[in-house]
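One structure, pasted below without further comment.
Every protein chain of the complex appears in place save one, which is left out.
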Amino acid sequence: MKMQIGFIGLGQMGEPMARNLVKDFDLRVFNRTPGKDAGLVAEGATRVARPKDLADCSVIVTMVANDQALEEVALGTDGFGANFAAGGVHLSMSTVSPATSRKLAERHDYVAAPVFGRPPAAAAKKLWICASGSARAKERVRPLLDALGQGVYDFGEDPGAANIVKVAGNFMMLAATEAMAEAFTLAEKNGIARDEIAKMLTETVFACPIYQNYSKQIAAHAYRPAAFPLPLGMKDIDLVLQAAAASKMPMPLAHMLKDRLLSGLAKGRADMDWTSIALGVSEDAGVKS
Amino acid sequence: MKMQIGFIGLGQMGEPMARNLVKDFDLRVFNRTPGKDAGLVAEGATRVARPKDLADCSVIVTMVANDQALEEVALGTDGFGANFAAGGVHLSMSTVSPATSRKLAERHDYVAAPVFGRPPAAAAKKLWICASGSARAKERVRPLLDALGQGVYDFGEDPGAANIVKVAGNFMMLAATEAMAEAFTLAEKNGIARDEIAKMLTETVFACPIYQNYSKQIAAHAYRPAAFPLPLGMKDIDLVLQAAAASKMPMPLAHMLKDRLLSGLAKGRADMDWTSIALGVSEDAGVKS
Amino acid sequence: MKMQIGFIGLGQMGEPMARNLVKDFDLRVFNRTPGKDAGLVAEGATRVARPKDLADCSVIVTMVANDQALEEVALGTDGFGANFAAGGVHLSMSTVSPATSRKLAERHDYVAAPVFGRPPAAAAKKLWICASGSARAKERVRPLLDALGQGVYDFGEDPGAANIVKVAGNFMMLAATEAMAEAFTLAEKNGIARDEIAKMLTETVFACPIYQNYSKQIAAHAYRPAAFPLPLGMKDIDLVLQAAAASKMPMPLAHMLKDRLLSGLAKGRADMDWTSIALGVSEDAGVKS
Partner (left out) sequence: MKMQIGFIGLGQMGEPMARNLVKDFDLRVFNRTPGKDAGLVAEGATRVARPKDLADCSVIVTMVANDQALEEVALGTDGFGANFAAGGVHLSMSTVSPATSRKLAERHDYVAAPVFGRPPAAAAKKLWICASGSARAKERVRPLLDALGQGVYDFGEDPGAANIVKVAGNFMMLAATEAMAEAFTLAEKNGIARDEIAKMLTETVFACPIYQNYSKQIAAHAYRPAAFPLPLGMKDIDLVLQAAAASKMPMPLAHMLKDRLLSGLAKGRADMDWTSIALGVSEDAGVKS
């Protein structure tokens, strides 16, 4: 008999992740917006009407937009929390604050397991996963993690730890964006094509996915359609800065990025990719883009 | 008959580079500090007493400490410039300012060809080379570039262009250092080992040489012996900021790095690697390191 | 018959302010911590047990520590809000967020009237007051404002406006602190006594109270006892940054100050004055203080 798994949140990331579970598990799914589960149901998943209908699952995976949404599906009126089966584990894969993870972990068995990777990586089981929580709970969700990603990094028992790593990693990505934007614009102002310096540096010393992907957008100032929209970037930088404030950690570079994002929002760029902070670098330099 | 090549500057980078030329070319070498050429002479190179003794070489390679040293070997009293053979090309591989390259290119045929890579890469012919200058001059030095590196990127005719790319790339490396330092220290203050977050991020989304090498030093706060001493880092950040000022280019992240370097010097860290700016991040966060 | 006035919050600021009202008004006072009202009661004020016991006053003045305390005395179980007399006006003089002011102004007649000035200025009726709220409500509280300060500046009907001006002003004070700290430390590193440069500049081009008072502390690195403790400074910078985020306003200098304050807290300086961020400037410069 297959393990019963609940899955909440069938967005751009959640849907392809759930697809990777539907064959090997007895999958029950919930999404706030209806209709996103058609493919999954066709493949054998069961649709439920409310998160609380998943309360007897062995594991409930959540992949939702933010801390508030996570609290609602877990602890809200229709949340699964009140009736969550003894022995059930909440596998929380959204990018949320360590504080929220710690809070939920006081209510039920909880594993924080945020991921690095975008929708195509999710579909291809190529996500990188950071996990933290009690050893017992992590052991129970291990088959799911293996079914969803290409590698799992264990950050111990503190349920907030994996979230710290996730938001710190996202911060590093946007920091790389700022660095590229300054470098490419300096080059441009000296007669060098943005895409030529981008190509050189990302084929050599910076030959890694983040630099290679982001540099193309930054070099061309091509931010639509947004792979990761600016307001989500703001959410993530806010998460890292909240964690920093809570732990008395000055982060001047993170603050610089926050200002870039605020400026982007002020200029009406909510529909652009978060790498569009590079437009601010060009504008400050008097370069039309 | 072999092409006659002059080589000036047998430091940590220059010496292994010259070794890669000694078999295939008629190599004549000069170094300000005597004794560094013993190995080269043993392999067939000829020692000269002054840069001007190289003036009849087809190509003179320079790999010296800074702009001032370069101007001296080229234009000083004992410099090769005054008598440089018609048709001779100056292959200038040091990290110097675009302004100096442009100035020298007005005196003689000149190719700027700064490199990315450290001494072991130099020895292994694994340098990455940025080149700029007149097409004719670049063509003449092509055999040397192929003998020294694993790839050459051409940035056009402006002799200063390759230097811009080089200093912009170095800026991006130190920017990555700051980003890692902030991320790792945030993690540390939340109970996560610095080397564990470093390992996770540099095996996945940041899997490229700079992040992998630098993160080890930063995670362990291990800055001695210095692969690239802090004062050299200051030189390079100054070069990028001079280029920025000359082209009216605001670079807030580069300025942040300059302050980190100044602080490192103020605290007596001239013998540490430039990644030791990460100590400042920890100190500001009240973390003993 | 004297106007009936409620006064909530008898801290370092509230107590001397209430003293200035006790003769001319029928004053009723509440403080969470008992005992602070002895002097006031001796002069004729009436002590009440709960904020709700003030609900039939014509005006209720609040001078409490932060947004949370204000919400509690107004809207909490024992708060005055539920029974607040029709026609009563809440004169809210604490430094709180514009958002809290706007929220409370939806519940009852409300005037935001935060002040500039420290306890001695409060005692001497020398406070500067920023006021905003409905015209009618401002007119009703005018006699109290005149009894408390030396000048009132009217910022219109938006109840949040006066709070914006207050937190922006506090931001400017800490910005002046950073500027002085950098200037004085530069001087010190060049052999000039900190108090000599401080004296010159604050007797001439910067001859105003903030610079004159703060420069003495900064020049001498004398931060205890704290006139305005660092954690209160953090509260205020957080208020300004929240307002900035809500209005999509990049504030790089405010963010720089936030990092200085975080560093101060991380180094255990919660009992020092907020001007102690100048210690961070000296430490970054390698100067023992």
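Every chain is named by a letter (A, B and C) in the order it is written, and numbering of its residues begins at 1.
In the analysis below, a contact is a pair of C-beta atoms (placed from the backbone, for glycine too) under 8 Å apart; a residue touches a chain by one contact, two chains touch by 3 or more.
Just so you know, these numbers come straight off a predicted model, no measurement behind them.
S.K.: Identify the residue among C:G76, C:P119 or C:G286 that touches the chain left out of the display.
M.R.: Selected residue, touching the omitted chain: C:G286.
S.K.: Check each of C:I210, C:L232 or C:A270 against the chain that is not shown and name the one that touches it.
M.R.: Residue touching the absent chain, from the options given: C:I210.
S.K.: Touching the missing chain, which residues of chain A?
M.R.: 252, 259, 263, 266-268, 280, 283-287
S.K.: If the missing chain were put back, which residues of chain C would it touch?
M.R.: Residues of chain C in touch with the missing chain: 98, 116, 128, 130, 151, 153, 155-156, 158, 160-161, 164-165, 168-169, 171-173, 175-176, 178-180, 182-187, 189-192, 196-197, 199-201, 203-211, 240, 243-244, 247-254, 256, 281, 284-286.
S.K.: Over the whole complex, note the residues of chain B touching the chain we left out.
M.R.: 244-245, 248-252, 255-256, 258-260, 262-263, 265-266
Here is the rule we use: only the chains that are shown with their structure count from here on.
S.K.: For chain B and chain C, let me know how many angstrom lie between their CA-based centres, rounded off.
M.R.: 53
S.K.: Centroid of chain A to centroid of chain C, CA atoms only: how many Å?
M.R.: 39
S.K.: Do you know which chain C residues sit against two or more other chains?
M.R.: 252, 259, 263, 266
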